[in-house]
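So the structure is just underneath, and the comments pick up after that.
All protein chains but one are shown at their positions in the complex.
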Amino acid sequence: MYQFSEHSQEFQARLQTFMDEHIFPNEDQYAQHLHHTDNRWAPIPLMDELKTKAREAGLWNLFVPPGLAQFADHDGMSNLDYAPLAEMMGRVLWSPEVFNCNAPDTGNMEVLMKYGTEAQQEQWLTPLLAGELRSSYAMTEPQVASSDATNVELRIERDGDEWVLNGRKWFITNAMYERTKIFIVMGKSDPENENRHKQQSQVLVPKSTPGLELIRPLTTLGYDDAPLGHAELLFTDVRVPLENILLGEGRGFEIAQGRLGPGRIHHCMRLIGIAQRSLELACVRAEARTTFGRALSQHQSVREEISRCFSEIEMARLLVLKTCARMDELGAKGAMDLIAASKTSVPIMMQQVIDRCMQIHGAGGLTEDYCMAEGFNYARWCRQADGPDQVHQMALGKMIIKRYSNG
Amino acid sequence: MYQFSEHSQEFQARLQTFMDEHIFPNEDQYAQHLHHTDNRWAPIPLMDELKTKAREAGLWNLFVPPGLAQFADHDGMSNLDYAPLAEMMGRVLWSPEVFNCNAPDTGNMEVLMKYGTEAQQEQWLTPLLAGELRSSYAMTEPQVASSDATNVELRIERDGDEWVLNGRKWFITNAMYERTKIFIVMGKSDPENENRHKQQSQVLVPKSTPGLELIRPLTTLGYDDAPLGHAELLFTDVRVPLENILLGEGRGFEIAQGRLGPGRIHHCMRLIGIAQRSLELACVRAEARTTFGRALSQHQSVREEISRCFSEIEMARLLVLKTCARMDELGAKGAMDLIAASKTSVPIMMQQVIDRCMQIHGAGGLTEDYCMAEGFNYARWCRQADGPDQVHQMALGKMIIKRYSNG
Amino acid sequence: MYQFSEHSQEFQARLQTFMDEHIFPNEDQYAQHLHHTDNRWAPIPLMDELKTKAREAGLWNLFVPPGLAQFADHDGMSNLDYAPLAEMMGRVLWSPEVFNCNAPDTGNMEVLMKYGTEAQQEQWLTPLLAGELRSSYAMTEPQVASSDATNVELRIERDGDEWVLNGRKWFITNAMYERTKIFIVMGKSDPENENRHKQQSQVLVPKSTPGLELIRPLTTLGYDDAPLGHAELLFTDVRVPLENILLGEGRGFEIAQGRLGPGRIHHCMRLIGIAQRSLELACVRAEARTTFGRALSQHQSVREEISRCFSEIEMARLLVLKTCARMDELGAKGAMDLIAASKTSVPIMMQQVIDRCMQIHGAGGLTEDYCMAEGFNYARWCRQADGPDQVHQMALGKMIIKRYSNG
Partner (left out) sequence: MYQFSEHSQEFQARLQTFMDEHIFPNEDQYAQHLHHTDNRWAPIPLMDELKTKAREAGLWNLFVPPGLAQFADHDGMSNLDYAPLAEMMGRVLWSPEVFNCNAPDTGNMEVLMKYGTEAQQEQWLTPLLAGELRSSYAMTEPQVASSDATNVELRIERDGDEWVLNGRKWFITNAMYERTKIFIVMGKSDPENENRHKQQSQVLVPKSTPGLELIRPLTTLGYDDAPLGHAELLFTDVRVPLENILLGEGRGFEIAQGRLGPGRIHHCMRLIGIAQRSLELACVRAEARTTFGRALSQHQSVREEISRCFSEIEMARLLVLKTCARMDELGAKGAMDLIAASKTSVPIMMQQVIDRCMQIHGAGGLTEDYCMAEGFNYARWCRQADGPDQVHQMALGKMIIKRYSNG
């Protein structure tokens, strides 16, 4: 119990070595590139070098689950096996791309593996799995509470042998990235259908399709998350062939449902990674820094804060691991309660952990000299990503009340 | 993973049945007895009936670990096996005594099993294991921060073939209880010893020994925890024979160290039980109660609160279970960090969970009509029991800083 | 600005002297009386002695506002003048009765001053103002969310020249007190009235009226608040003459509205008093207690906690004072937002302040040796008294949203 499988442990060791050799030593170079580049959305050469190395090291597409192992170079990774790997990658926010494990590409690839036609897979999945191009998932809309997927308003209308898309999306991660070539777009193809869950469809839209405009990059707490970016998009009579639909007309909601469980949990694991790293940095700082004649580590309040961070990270980690085990056993649907509990508890808890660690660092803790400020932004952002926490708490609360108020 | 052993599951099922048949249906009677009795410290007849039934049901001395199984009717229960049982008992605060599993008797019995002479075991352990009498552990003192055991001031002096005790203790649980007959008393037998951990001894003091006075029962937030009670005690020239010493002169600190790990974890498990029950009650209430034209369960803020309770209980439970697994594997010493994390996180978290559930119940939630107010008091009290949280956070913080700053 | 009137300052000085000479020195005696009495609901002789002295000292009925000064021996006290006096009384929870300033009598007296007939005033108000008897206000009901006054279900039916009352009430403060002789009872006299605010009436019911049963005293977190108590009451065909109605049939809601503003604010002021006293005790303790080789006051975390307590008490106090100033200027209705803000912010904040101060005291902080545990209970209870905080937050939130979202 509370022991990872040998399979996972082996990958953990391999990944740890890779992080130590190739990721941590390159953090500064990566940051400097972005500081000095004229084009924050262009691919970063260092990333390509590291991807080659990661693939050679057998650390590629680790997110692929056992049921889809035919798409990977490994036997497939259960959620529980993958969780500690995602936590390790989370220590450096840009590192998941090195292993072709970054959101939203992982979710998009999973959609294509599960629902793509052979032609769709050949055209888009293969290069995605090879890390040659990147993808976006266009669901969130500015005008509506799109955390409820039935609210999306982008119109997908059939016109002859084409789908015509009109509407607006925002917070479309990866969309600014020049390497991104393909968007999975959620919209309403049958808004009058009585079954609210049959109104939606998802279609593949190449980024270069006429009528698709990148309005602007969005920031969160001042971060643009370059080179991936979060974009606002405008679709004006965007036309794609009928065969670009995924799974079939009216099945967009179904795809959306299947897609989101693991994604939320991966966010949580990465956040735990960055929070754990923040804690470790705070420990180093507490030992190294002297104020009022004693090391910070001698101050009782610092020790109390450190102890809180340790306990909260451990609790968050255990909740996520149990969620993974449940997902592995019963699928995302059977783990809905724990997924919602993780989604609504872990980011806010890790935000507080990181906040304390920043504070221990003094003013410097807020700068780019450490990983904390960006990690803080990531945690804060996750309280909105995939829907605001409140929406998930509402669903979870309803479920729990039902469970205990009668059966 | 995250699956209890068959051994534990079997006992869980048996205990659940017993709780349903014998404990929950008797809660009201137990409360009424205490309300109307003239003597709150006398044994309660109902308790004796239930103890007999529990013993017959094979639910007796479940706290005994595998290494001491010769003292039990069962094969011994690892911490991980026992944890869910303690949680179940925790749902009714007085129920652990039914199963001879209540604090501080469990810890005292463990001390006698491990360190008692044959004569001591015959005289005191045998009737304790049979539930015929109860015991106290007298360590905390009013004048000093006795969470640091080296601070105790009660004097234990040798005079001929007797130990003579002088000093004051308080918060001595069980001491008011008429069934309690024996105290394990911690004091200083060699206060000048250079080794601060060799200054203490522990001796067995029958409650009836002349010079031992019960000054008064203490309350916490208005609760006297009858019939067990928390007492203030005065020792004035209390004399016991030399052979009443435990383990040997100067070994009191050693005994204290060994004693406390599991106790703290049992408190945590029981608190999780009462918090879980509070959550379930809140769900029932939310469904049953209507305000402003809608069931409470329809209000978003109620759902959010319920979801928070669910998540926090789950995280607390997982932390405690991991702590148990670690203790089973490495002993209390090897699990020091997790024990401290549990001790300082679980009570305060469960206090908040219960507080929310009380609030959902309206004014009635604060009364004795529900288990919540008393559970709240238990949680609040646990933030002081076995030392204030701050002391443990200090130790844990220090340990974590050392771990990560290397040094 | 931020200066009390000379009028108030003069009374503050006088009250301070009285507290120092007569209240603090008698705290132990008062507590001991309750510990050893056979009848916790009987008047306490000490109280009568102190009341005589307070009256002689010109510290009597200080709650009476300027507009009703004809009922007092002084010129009337504005809310702002009275606030610091209520804070001072709050330091000893039982002391307001000494000055004839305790809830719910103050509110009841105000109702009688404003709405009572001459006969009602002669029979009940005169002895209440003289402190010869006490009163209850019976509004809350166990089955309904009576924080919404339109929900009350107790029936008040006219039968000839009598009102007949049937129903159940609970949390009726003072009702257990033997000195309490008169209840103001809120019920529905016209449940079918289309105007939901005209369905209620309030009638005067002597405690001795046949059919009125004291079912039981209620506790909150283990406290029975003797000798006043909070009772559950059953009304079975309770008959009172028609002239016992207050203000007139169908005007019960109107009375309730007018009654509650100052009451909530008095609770807040008293809570600030007990929190302030807790802070002062914690400072003394921090200086006096040594752990791990240094005074508690030397530990940074203790200083941080003390500083938080200071800041939060100050903020709470300022909010209440501004609320008082607004009430003095515009009446309770014009200060609705600030009253709700105080009601929902001060008790929970003071609960946390007291909680920290208890923790600094170690286990002893939870006992009756200090004022904190009982003060904690008072703060917790105030989050439910006069309706759960959530109800007031809902109203306040609605008001604020309206204010800023358009006008």
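We call the chains A, B and C, going by the order they appear; numbering starts again at 1 in every chain.
To be clear about the criterion, a residue touches a chain if its C-beta (ideal position, glycine included) is under 8 Å from a C-beta of that chain, and two chains touch if they have at least 3 such contacts.
Just so you know, these numbers come straight off a predicted model, no measurement behind them.
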item	value
Per the touch definition above, residue among C:I44, C:L165 or C:A341 touching the missing chain	C:A341
Touch criterion as defined above, residue of A:W41, A:F63 or A:F171 at the omitted chain	A:F171
Candidate in contact with the missing chain, chosen from C:L218, C:I306, C:M358 or C:A373	C:I306
Residue among C:A13, C:A69, C:A119 or C:I400 that touches the chain left out of view	C:I400
Residues in chain B touching the chain absent from view	299-302, 304
Positions on chain C where the hidden chain makes contact	1-3, 80, 279-280, 283-284, 286-288, 297, 300, 302-308, 310-312, 314-316, 318-319, 322, 325-326, 337-338, 340-341, 344-345, 390, 392-394, 396-398, 400-406
Chain A residues touching the omitted chain (full complex)	140, 142, 145, 147-148, 170-171, 218-223, 289-292, 301, 355, 359, 362-368, 373-374, 376-377, 380-381, 383-385, 388-391, 394
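By our rule, only the chains that are shown with their structure count from here on.
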item	value
Same-residue or different-residue interface between chain B and chain C, half as cut-off	same
Distance between the centres, which are taken as Cα means, of chain B and chain A, whole angstrom	43
Between chain C and chain B, distance of the C-alpha-averaged centres to the nearest whole Å	37
Per-residue overlap in chain A, given as positions that touch at least 2 other chains	300, 302, 304
